[in-house]
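Yeah, one chain of the complex is gone here, protein chain that is, but the others are all in their spots.
Per-chain residue numbering starts at 1, and chain names A, B and C are given in the order in which the chains are listed.
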Amino acid sequence: MGTADAWPAFTLATGPVGSTPATAAALAQPVLHHTDPAFRALYGQTVTLLREAFGTSVDPVIFPGEAVVGIEAAAAAMIGPDDVVLNVVSGLYGRVFGQLAGRFAREVVEVGTSNRASIAPAAVRDALARRADVTIVSVVHCETPSGTMNDLDAIARITARSGALLIVDAVSSFGGMRTDVENWPGVTIAAPQKALGGTPGLSLLHVSEDAWRHIAANPNAPRGSALSIEDWRDAHRPDRAFPFTPPVSDVYALRSVLQQYLAEGPENVLQRHRQAARAVRAGAQALGLSLWAAEDALRADTVTAIEMPAGIDEAEVRALARAESGVMLAGGQGELRGRVLQIGHMGPAAFPMSPLIGLTALGRALRRLGAAADIGAAVEAAVAAWDDGSESEPR
Amino acid sequence: MGTADAWPAFTLATGPVGSTPATAAALAQPVLHHTDPAFRALYGQTVTLLREAFGTSVDPVIFPGEAVVGIEAAAAAMIGPDDVVLNVVSGLYGRVFGQLAGRFAREVVEVGTSNRASIAPAAVRDALARRADVTIVSVVHCETPSGTMNDLDAIARITARSGALLIVDAVSSFGGMRTDVENWPGVTIAAPQKALGGTPGLSLLHVSEDAWRHIAANPNAPRGSALSIEDWRDAHRPDRAFPFTPPVSDVYALRSVLQQYLAEGPENVLQRHRQAARAVRAGAQALGLSLWAAEDALRADTVTAIEMPAGIDEAEVRALARAESGVMLAGGQGELRGRVLQIGHMGPAAFPMSPLIGLTALGRALRRLGAAADIGAAVEAAVAAWDDGSESEPR
Amino acid sequence: MGTADAWPAFTLATGPVGSTPATAAALAQPVLHHTDPAFRALYGQTVTLLREAFGTSVDPVIFPGEAVVGIEAAAAAMIGPDDVVLNVVSGLYGRVFGQLAGRFAREVVEVGTSNRASIAPAAVRDALARRADVTIVSVVHCETPSGTMNDLDAIARITARSGALLIVDAVSSFGGMRTDVENWPGVTIAAPQKALGGTPGLSLLHVSEDAWRHIAANPNAPRGSALSIEDWRDAHRPDRAFPFTPPVSDVYALRSVLQQYLAEGPENVLQRHRQAARAVRAGAQALGLSLWAAEDALRADTVTAIEMPAGIDEAEVRALARAESGVMLAGGQGELRGRVLQIGHMGPAAFPMSPLIGLTALGRALRRLGAAADIGAAVEAAVAAWDDGSESEPR
Partner (left out) sequence: MGTADAWPAFTLATGPVGSTPATAAALAQPVLHHTDPAFRALYGQTVTLLREAFGTSVDPVIFPGEAVVGIEAAAAAMIGPDDVVLNVVSGLYGRVFGQLAGRFAREVVEVGTSNRASIAPAAVRDALARRADVTIVSVVHCETPSGTMNDLDAIARITARSGALLIVDAVSSFGGMRTDVENWPGVTIAAPQKALGGTPGLSLLHVSEDAWRHIAANPNAPRGSALSIEDWRDAHRPDRAFPFTPPVSDVYALRSVLQQYLAEGPENVLQRHRQAARAVRAGAQALGLSLWAAEDALRADTVTAIEMPAGIDEAEVRALARAESGVMLAGGQGELRGRVLQIGHMGPAAFPMSPLIGLTALGRALRRLGAAADIGAAVEAAVAAWDDGSESEPR
């Protein structure tokens, strides 16, 4: 312990978040040739498992490339020169998506709110009323840096009524919070390395039938390219070949984490994330800190953003937590850099002991930097909140 | 055994080619967060190991995305609207690259030869003499489908004299045959899942200083994109962040295979590939088959393309070899589909017993389809060629 | 390759015989505390799987300690000061068991045959007729060093008629050849690291109800000792504790190999071993060598003992096969040392390509030592015998 490059005992970051023994075992399996019938069968099973996890009737797409790649590919496919995009900005990721959309769209209009808040669905409704020519609404479900959620179900209903399609970044929510992708017309992008506890290297895409038609009509949608979603649409069908070699080991890991997710039961998984979130939020406040997300924001069950006391640099806090407690936290993103860090509580980092590990590591680091931190109160609050969460919550 | 989706005992395909126990162990390590100091250190080491394996003075780029992605990214970076590309076509991959180059270039001119042959360096020289405006020469080092090589050293000298830059696809050669990338001005693309025996999911790029300047001057080079090489140029530097999360487990595997490669010693590795190639070539001919590559072609040490007897479908042969012998061969690509298959002898599939495993599986499948196949002679020839190779070859 | 301490690519020895990817994954699981409910449950499942693999109605005993330990423990438990043991000697292991039995028995009488032959059941019958006071008959089912079998079913019937109990060493047969332990009254000792492809470190004991009674009546049977079978009899029952910590990881591997065995199907497994044995026997003879087991001996399906040509030391042959071909063979035991080596074809070493790998490695080594070896003919014979075996054999 103690040296900064020793492997951490606990990864409570915002993805990747470590791996279970079952996932590690999956990764160690022999690297098959992608045309091997055993791999073709395994790939087909994985698509089926993902469809089950998405709860959808349309076969999803396993797209080679980390979530950021999948988001770029989704934007390039969906947003053509005739499209007007209404981009919701409630945090860093939403703002970055607007820049990306601008490369492809006729026009990008934005509706925003503070990065401590959730967008009011009414604001989306009003924006769509103002601009009847909007064809695509883009929203980030969970804004990781600020730990906030947007009400996708409401926004999806509003969007559906307008006739537009959605592009949803559900990367940090899928697998840890309810994502009703079947009722989100358009494209939803998820990823294995967040609440599922898998590896980075793949994007998990749900594309509705309407969205496939929209993509087909986009003359600029990438085809014959690493950024082409269409190339991979049917790659799992027995009579098709892969456009290129998928990352075999990452597919093994994906299959494994989907099996683990379905075996544990989605409702149990959501409950576990809900309890971890409550525990971390209660604990952080008892530690003497403020949550970044405003009181009335929808707060994420997968990640909690915590504001540092004045004069304390979150990067130093994280470095100390890593070096002295063996705990890896997240932070350092965009305008919140230096001020706000995140405790991730997703996947294998959303178990009963996780909150107190994160809180104690955080408290020790703060004290080392001269700040007050009531670790005992934080742990008590976390324990109480976990137990509350396990009893009172409807499932 | 016997069922088509049981895992094969032997992968003698053209990449991925299985994994050693050390590689499997690397893959099973915990999935660290990409900003974890342990992962940052490991990533930096991996770049250093790759530079050593490349034998170069410039830090190479580990680019997320399988080799096909890396090739597209290299083309997009290097070929701008002012560039005239001389594309060498000696096989399927060369022809496909020409189409890709056409998306970006002012003009693509081609110089070709039979897909059973290697390009004559003089043909490149003459083409460059005819078109003094060529700025980029693109060449595939090893044409996997046909098992042929091009004389890159000669082509590189000619290209250097002309002032043009190279784009070299060394995916199927690097790690199994000599690749003098330091003296190939331009961009060379390699990959872990071929002769190194790693996983697909990464491209390994050597970019010369001149090439970086050329990319910087290309107004259309991707930036802020999954296809941007520039974004990843300095990603290993301690003061930089990753553009997005690299595929952590694939990086573990890459580090491991580079360590294995350097520990075995590049000369020993090349020798082993040379012996395996000799053995497979001699054995295939003794089996009663013809090599696809012409007598005077430069034949690859990593893969041998073998023509099937009239009336025999290579896809059926491969299916039988897989089902009855547990051996996965390669084939089915482009215009050679149905006629030519490949025995891969690269990485963990280039050891003394590999040739006879591939040849026996092939012979058994041919016999089952009614063709003659002298397995005994093939094995004897392979054994003899291996031993010859081990003694007579200068190292 | 080439250095003597590099890991082999192929272990065609007589156990351990390598491990499948599934077994490796099982071994890598976290080392649980032995009282952990997850381990207790896993242990109970393993006993159930073993009972199913044994095909018995009595719960078997998983005994900590490699097969040699289990055999000593079985002898110590079964053979008391009043017992007269009829020990069958048809090879090295039978002779060694006689020495062991002598430590515990009132008297050991022996009936023997050449170490190239199987005992004639009539010889056992006659011996029992001569000595009506025999209480225990001890037999080795498969004599690994000489590759011979004894007809246990016949001997068991004869023994049962006499009222004596059996001690059967089925270590090298169980999992690769039919072992009808339910009808072998007494104790049968098997092991995971042979035809099941597991790890050494455990013995697998079937103890009939009569045998348990015999042990209970033995005043000298070890109790409260590492050699006590009785201590472990009920260790898998939920209300019992382990006498001491069992080797947790070896139990994981055992569970995995039993699952693999039952999933493949015992009949399929036996068929595969039968084909491998035919192929190796035919191949060895075609190579120009003699099988050690006489024509009319019952030959084992798990191991073939091969006599070296005059003047050739089997130890040198094995060292060369290991160093130059990456193939580990067995040999060097007892009086056959220097003259006879074994190709093991059990567990993961009993697949279609295994025979030719073993034969080619053997042939190359012989040639290097100046002996003739027709590798081509050997491989042809092995291929033909494998295919014959797959069609003509009743299952």
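The rule is simple: contacts are C-beta pairs under 8 Å (C-beta built on N, C-alpha and C of every residue); 3 or more make two chains touch, one makes a residue touch a chain.
Not measured: the values here are computed from a predicted model.
Chemist: Would you mind listing the shown chains in contact with the chain that isn't displayed?
Modeler: Among the chains that are shown, those touched by the missing chain are A, B, C.
Chemist: Write down which of A:A9, A:A41, A:A123 or A:A294 is the residue touching the left-out chain.
Modeler: A:A9
Chemist: Touch as defined at the start, partner being the missing chain; which of A:A77, A:L270, A:L289 or A:I357 qualifies?
Modeler: A:I357
Chemist: Who touches the missing chain here, A:R255, A:R272, A:R299 or A:H345?
Modeler: A:R272
Chemist: Taking the full complex into account, what residues of chain C touch the chain not shown?
Modeler: 4-8, 11, 13-19, 23-25, 27-38, 40-41, 64-69, 72-73, 193, 198-201, 225-227, 243-250, 253, 322, 328, 330, 332
Chemist: Could you pull out which residues of chain B are in touch with the chain that's been left out?
Modeler: 21, 24-26, 28-30
Chemist: For chain A, which residues lie in contact with the unshown chain of the complex?
Modeler: 1, 7, 9-10, 21, 24, 28, 272, 324-327, 351-353, 356-357, 360-361, 363-364, 375-377, 379-380, 383, 387
Rule of thumb we're sticking to: only the chains that are shown with their structure count from here on.
Chemist: What is the Cα-based rotation angle between copies chain A and chain B, on a 0 to 180° scale and rounded to a multiple of 5?
Modeler: My answer is 180 degrees for the C-alpha fit.
Chemist: Mind checking the centre-to-centre distance between chain A and chain C? Centres are C-alpha means, answer in whole Å.
Modeler: 53
Chemist: What residues in chain C touch two or more of the other chains?
Modeler: As it turns out, chain C has residues touching two or more other chains at 21, 24, 28.
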